[in-house]
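The other protein chains are all here in position, but one chain of the complex has been omitted.
Moving on, here comes chain A:
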Amino acid sequence: MHSFGQRANVLLTFAITLLALMCAIASVSDNFNSLSPHAHVQVVNINWFQKKSSGDDEVSLSLNISANLESLFTWNTKQVFVFLAAEYGTPKNALNQISLWDGIIPSREHAKFWIHAYNKYRFIDQGSNLRGKEFNLTLHWHVMPKTGKMFADKIVMSGYRLPQAYR
């Protein structure tokens, strides 16, 4: 503490160390958040269902996605990234997961939503296995913090089935 520069150095170092400590504790405090997310997806319409020239099946869906993810937000949340994936099994792959739609929820106010959308990303199978296929629609989310650990979880909704014939 013998000179101006020394005191400035000590102050800045100590201040930044305390800042790191505060951010770590803020991240730990996220663990005490009690979560109660809700979600529901309805397949409104199968727009078309074809076998492409490459031999792979492709289907286009109209979806109603409604969710209430308000309880995921804490004081330390920057945004929540949410995406919807279709999951099913085939003889070739035990598990296929295809992302159909995603979005970013910037704040708690936007976390309760209802949207009507086509699948943003193409639903294409590796092969021709989709006729009459039963599949799950899983809503995944990543809670991205301002500092610290990111939490990810999902809700699995089952009971969806594709038609037996192409249309």
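Basically, a residue touches a chain if its C-beta (ideal position, glycine included) is under 8 Å from a C-beta of that chain, and two chains touch if they have at least 3 such contacts; residues count from 1.
As a working rule, contacts and distances are computed from a predicted model.
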**Prompt:** Which listed name, "Signal peptidase complex subunit 1", "Calcineurin B homologous protein 1-like", "Glucosidase 2 subunit beta" or "Ubiquinone biosynthesis protein", is the one UniProt assigns to the chain that has been left out?
**Reply:** "Signal peptidase complex subunit 1"
**Asked** Pick from A:Ala26, A:Ala117 or A:Met157: which residue touches the chain that isn't shown?
**Response** A:Ala26
**Request:** Can you list, in ascending order, the chain A residues touching the missing chain?
**Result:** 1-2, 4, 7-8, 10-11, 14-15, 18-19, 21-22, 25-26, 29, 74-76, 146
